[in-house]
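Everything below concerns the one structure shown next.
Missing here: one protein chain of the complex. Every other protein chain is in place.
For clarity, chains are labelled A and B in written order, and residue numbers in each chain start from 1.
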Amino acid sequence: MKTMSNRPRWLLLLFVFALVVAACAGDTESTTTTGAPDEATTTAASGETTTTEPAVESAMTITVDINPDAVWSDGTPITAADFACTWTASLNTPGSIRTAGYDQILSVAAGASDKQVVIEFATTYAPYRDLFYYVIPQHVVTDPTCMDISGDFLDAYPVSGRTWQLTEWSLDQAILEPNAAYWGDDTPVATRIVQVPRQDDGGIASLGAGEVDFIFPQAFAGITDALAADNIQFVPGYGTNYEGLYFQQGADRGGPFSDPVFREAFSKSIDRELILANIYDPIFPGSELLQCGLWVPTLGPWCDNTQFVDSYDPEGAVALLEGEGWTLNGDGFWASADGTVPEIKWMINTPNPRREATQALMIPEFAEAGFNVVADNGDADQVFQQRLPAGDYDLAMYINTASPDPTVTSVMSCTQVPSAENNNQGQNSVFWCNEAASDLMQQSDIEVDIDARADLIHQIGQALVDDHVMVPLFQFPNVAAWRTDRIEGDAPGADASNYRAFNNSSQVWVPLGDDTEIIIGAEQWPECLNPVTECANSSWMFWTTEAAVFPAIWDTTADGSYVLTSLVTSEPTVVINE
Amino acid sequence: MARFIAQRAAWAIPVLLIVTFLTFWAVRSATDPVQSYLRANTRATPEMVEEYKEKHGLNGAIPEQYFTWLGNFLTLEWGNSIKGNRPVWPDLKAAIVNSLILGITASFVGITIGLGIGILSALRQYSKFDTAATGASFVGISMPPFVSAVLLQVFFAVMITGWLNLDKPFLPVAGIYPPGQTTFDLGLRMKHMILPVTVVAIQIIAVYSRYMRASLLDVKESDYMRTARAKGISERRVIMHHALRNAMIPVVTVAAIDFGAIVGGLIITERIFEFHGTGDYLITALGNGDFPQIMPLMFIIVSSVIIFNLLADVAYAWLDPRIRLG
Partner (left out) sequence: MSPTPGSTRGSVLVDILTPIPGDPVEAPVLEDLEDLTIESKSPTQLALRRYRHHRAAMISSVVLLIIALVCVFATFVAPYGENEAIDSADGGLRKEILVPPNSQFWFGTDSIGRDLYSRVLYGGRVSLFVGIASAISSVLIGTAVGAFAGFRGGKIDNALMRFTDLVIGLPLLVLLIIMRLLPEKQPWAATVLGEPGSKRLMVTLITIFAWVTTARIVRGVVLSLKEKEFVEAARAVGASDKRIIVRHLVPNTIGPIVVSMTFIVAVAIGLESTLSYFGFGLDPTQSSWGNLLADAGTSVITGKWWLVFFPAMILLITILCINFMGDGLRDALDPKQEQKVI
């Protein structure tokens, strides 16, 4: 890390000491995923901090110097008060889905002036760059203390702190126009960006007809043919979404995969190459399987893309089962020593043609291998909101999003197994508990050195393999398609296939000819624009609208690195306290 | 006639209450607002859930809940949607306006053309025109609308644009306006309505032409027509003055009920053409389990159906001299 190389060596020793202390002190994580809003601290705009708990030592301090020219589009300067508002709102708004990380912050206050922000953390929170990527204007929210902003930003962004401003938003279209008050150099060329909802094939039809200039369609088999035209170009870039099969192994759920032997045998009987050849390769010929667990190779050094290479081992599976007394019964299914044939319930959300096709392909294959798999599907709501969190399945197939920060503590640690302690809100829906791996996860969260962190993450990845938690299948390409006769891009490359292409639309995309607008067909359309509540769960909305209007300290690029924005004058200083 | 109408009208209110109550109960059972609330607010405390339930009258027996809801509905306190926390009325109003525009236009176009074809078919029974019209109307009735919608969309918007090498689509693919339109423009609005209206009108024409044809044929051969001809009235006058008027009676009452159903929206057409009306609104709300969005719309739909049923009865009473004068 750049900052670390400038520090004297004694700080490094102190840091190691802090680590040792932290490790011995046990679980210092506070899980605020459930229950009451955090009532520990409140911070007023003036910077005073009042705490109602015994003061916790600050483990890390980050100081941010806001650009003196940074103003909101109505002229109000961007100050520490806005940062404080962001923190309070993200943590305390009842419907907030953005609490991760903000719950590690002790205080956000003005420093030397209100153009300097001092953020105190309770732990050495490694993924700190993932915070404050949407700074909320404190002066426009209804509640000046920012404790609840669920009533704000319902259908408009009143002010902007970045390149674009949102001049119109309805369920039919969104219009972005350049923000005249923007102080940076990267001013856009286009006079307007118009977004309209165009689902699935409607988007492709619109692109072909020239109604829109740019779409991000979902990849499907035959998409290359669908987009084949002289005036259409498309880029499949590896996005951050990956699909995998997950095994529900909770001991008290009583599912077939709570037996580690059976689970391992089944995992070894999944012919992933077959799935690749028939499900993913038709989408993009020449693709390869994803071979690491919960990360992707194109985003940071966290993925060891060799870990699952040998996962298919049908002979090994047979040997394993026979060694434990399993035999094939009359129907050709494996029966345990006492004669029971486990039934494996495979859950996907419908309608989803690709997953349904995978089921239709693999269920007969599993039967041949001796496993009685049955489809047990539901709609997206049921699957993702009810059954997955409740562990009401045996085998699940769904897409996860890898973040540039690799932390999986909030989804895979032992404390995240849904239980009474966490009000059954835990995110570990495979019910996997490996104490050693959990410890590694917590260590990795406070490990600031990237290489050391990568090493810890790789070890966690190996634990996923050894414990047969899941098998990864495929890293999904994002597809960006555009009309070459309408807009041209300055070396779009991988950036194009990331929604955030339009974040820097001034540099990347330029309308051609007389037309000075860029029209995008959106295949998701959120219900509202709020940056912290459920509405923000739409990555589409975030990348194309929110990120174009809200200021952030860092931007993430398509390969996972962080770049500073013009909101700050220099890299924020990070001090690890003792 | 007044007695006839009064009799019918007296039924309207009780029926409205009963049907809306049944709808309330069905929707309440099919979607769980508390669950939806919890999904949108994963960190809500039990106290907050209780507060939400109290505020929206979700405690107590179903009839009690219904009357609480009814009270709120009638005093125009419709609350916010669960998922987006947005006020229900503005979005619902926009959806209703879109559906009304599409439905009324399609109905006018469809009924006018359908009646015309039906009358011609009846007057030229068994001619080539009649056979062709019959065949076409059967096809129109039998084709599922999502097939015809997609085919029309692909053909007119994508294919023709490609063949003619046009810059803008020949006919718009979707939406109410072209992307980027911020002001009201009647011409563009109408252009964007051409394909959706066509899809709906095809079905309407098919049905009404058959109906009118059969009705007119029925009347044409009846006794009082024979009497009119026997009296020496010209065939043309016979048809125009007597046959048509009588043939229209059932058609008019039917059309009245049709209009009542317009506000229910056209789910398929709206989806495929991104023409956000009440059908689309309802499907999305049902998918989200968004109770505050579903119930007001269902109430409006049921009311509309009942009111137009009443109007149909009134129209029938007025047009049929036996009832008007009896």
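Operating definition for what follows: a residue touches a chain if its C-beta (ideal position, glycine included) is under 8 Å from a C-beta of that chain, and two chains touch if they have at least 3 such contacts.
Predicted, not measured: the structure shown is a model, and the values here were computed from it.
Peer 1: Can you pull out the displayed chains that the omitted chain is in contact with?
Peer 2: Result: the unshown chain touches A, B.
Peer 1: Touching the left-out chain: which of A:E168, A:D259, A:E356 or A:D439?
Peer 2: A:E356
Peer 1: Check each of B:I5, B:L120 or B:V150 against the chain that is not shown and name the one that touches it.
Peer 2: Answer from the full complex: B:V150 touches the omitted chain.
Peer 1: Can you say which of B:V19, B:L70 or B:I160 touches the chain missing from this structure?
Peer 2: Residue touching the absent chain, from the options given: B:V19.
Peer 1: Determine which one of B:Y211, B:F275 or B:F299 touches the chain that has been left out.
Peer 2: Considering all chains, including the one not shown, the answer is B:Y211.
Peer 1: Of A:P282, A:P314 or A:P389, which one is in contact with the hidden chain?
Peer 2: Counting the whole complex, the residue in contact with the absent chain is A:P282.
Peer 1: Which of B:I119, B:A133 or B:V158 touches the chain that is not shown?
Peer 2: B:V158
Peer 1: What residues on subunit B make contact with the chain left out of this view?
Peer 2: The list for subunit B reads 11, 15, 19, 26-27, 29-32, 103, 125, 135, 138-139, 141-147, 150-151, 154, 158, 199-200, 203-204, 206-208, 210-211, 214-215, 217-218, 221, 250, 253-255, 257-258, 260-262, 264-269, 271, 279, 282-283, 286, 298, 301-302, 305-306, 308-309, 312.
Peer 1: Tell me which stretches of subunit A touch the chain missing from the display.
Peer 2: 200-201, 204-205, 208, 221-223, 225-226, 273-274, 276-279, 281-282, 350-351, 353, 356-357, 359-361, 364, 375, 377-379, 382
The rule is short, and it goes like this: only the chains that are shown with their structure count from here on.
Peer 1: Compute the distance, rounded to whole Å, between the mean C-alpha positions of subunit A and subunit B.
Peer 2: 42
Peer 1: Touching residues of subunit A toward subunit B in the complex: what are they?
Peer 2: For subunit A paired with subunit B, touching residues are 32-37, 94-97, 99, 150-151, 154-155, 168, 170-173, 175, 192, 194-199, 202, 205-206, 208-212, 379, 381, 385, 425, 517, 519, 526-528, 530, 533-535.
Peer 1: Quick one: which bits of subunit B touch subunit A in the complex? Just the residue numbers, please.
Peer 2: Against subunit A, subunit B makes touches at 39-45, 48, 81, 83-86, 91, 94, 153-154, 157-158, 161-162, 166-170, 172-180, 182, 272, 274, 276, 287-289.
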